[in-house]
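One protein chain is absent from this view; the other protein chains keep their places.
Lettered A and B in written order, each chain numbered from 1.
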Amino acid sequence: MAVPILKQGNYLIASIQAALTDADLFELRNALVTQVGRFRSRGVVVDVTALDVMDSFAVRTLRDIAQMTRLRGAETVIVGIQPEVAFAMVQLGLTLEEVATALDLEEGLAYLVERSKRTGPEIGSHGG
Amino acid sequence: MDQMLTKPTISPMSAEATAAMLRELVAHLRQNRTRLREEWVQRIIEAQLLTAMSKEEIFAEATSVYDSYLDVLETGSVEALQAYARNLSERIIPRGVETHEVLGIVLLLRDVLARELFTRYGSDFGTLNNVLEAYEPAANRIATTVGVGFVQERERVIRQQQEAIRELSTPVLPVRERLLILPIIGVIDPMRARQLTEQLLRGVRTNRAKVAVMDITGVPAIDSTVANHLVQTVESARLLGATVIVTGLSPEIAQTLVTIGVDLGKMNTVGDLQGGIEEAERMLGYKVMPVREATQQG
Partner (left out) sequence: MADEIVMDVSSDADIVTARQKGRELAGRVGFSVTDLTLIATAISELARNIVLYAKHGAIAVSLAEHGYRRGIVIVARDEGPGIPNVSQALQDGYSTSGGLGLGLRGTRRLMDEFDIVSEVGKGTTVTVKKWLR
């Protein structure tokens, strides 16, 4: 099951709709890392509101996405982690320390906008 | 417990003989049901047990217990009695019936029936001996089943109440848009740590909070286990996108934590609750000042 990736201005939004297999997660990672380059995106929002379980593989993949897109010039923020899922993740010892998180899509986008202001004006336009 | 009571004992009677004996006994106790039950209820009232219940209620329950009692003697299976005991306990615990009363009435029934056996078989010592040998283990098993059922139900009620008290003892208070306060008072054990984490996370989600101030001024002591729980609370809130500020670490607790080597690097700590709220407001972009100054500036 493919995750739809939406391009909005300088940002990519991937909103996960249902439980993902490992292969789906891999596919999502590859798609995001590719598209960040293609659209010269400055940020990525991955919305995980629909996930009622995130095991070590899912969390590792999200962390990989954040690190890989960062190397490609885009900051990733994970939004919509459910309270119970967050609780389980911490029990597992998976805290996504290096990765930005936000309550929901709106907050995630606000975070990215805020961040780009802090890191200085963008040079040129990346379409939109 | 069951195993202990049904452990085979050296008995002059064969299993079939015991079964036959019990059958006869049950038939006799059934025949005299009305009289024996009446006698039992009388003794319950004389002993001032089940005072929270009316005579009619006692009689109704006594009837059910009496019949279940005979069923156990007859079938040897306590399952139905177990279910009944649980159900009975559920009904009478809220009315304040105590453990000694429940045990008391079952033991009284045991005695009433034992007396009946003496009266009936007393003239023949050998038979009486055999009857009692069949009767006693079964009667003890029944007393244990009812007693344990009652105590377990009470424990369940107590657990539920503890849960409710815990929930009340850790309020999550929205004080400003996007700002929560958690004043924690009293001892934190792992159960409570988990509960306060769950409440905080739910609070963050429903109030769309961005910052939460967790004040532990009222927590008398923190060991490494509790400290790790608090670190986990902070980490899980961050996964939802919220920052937790911990305030009110007493000098003793601060010293303990450093001495036992708990890594609080991930924790955002501010001296007291007031300072914590100020810091939270700053993070949220609020600026609080006296009205006069504000109007002068504005």
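Criterion: contacts are C-beta pairs under 8 Å (C-beta built on N, C-alpha and C of every residue); 3 or more make two chains touch, one makes a residue touch a chain.
Note that the structure is predicted; figures quoted are calculated from it, not measured.
In the complete complex, the residue from A:54, A:77 or A:99 that touches the missing chain is A:54.
In the complete complex, the hidden chain is touched by one of A:17, A:67 or A:91, namely A:91. For chain A, the list of residues touching the undisplayed chain reads 19-23, 52-57, 60, 82-85, 87-88, 91-94.
Quick note on the criterion: only the chains that are shown with their structure count from here on.
Chain A and chain B have CA centres that are 44 Å apart. Across the complex, chain B meets chain A through its residues 197-198, 201-202, 204-205, 208, 210, 232, 235-242. For chain A in complex with chain B, the touching residues are 79, 81-87, 89-91, 95-96, 101-104, 107-108.
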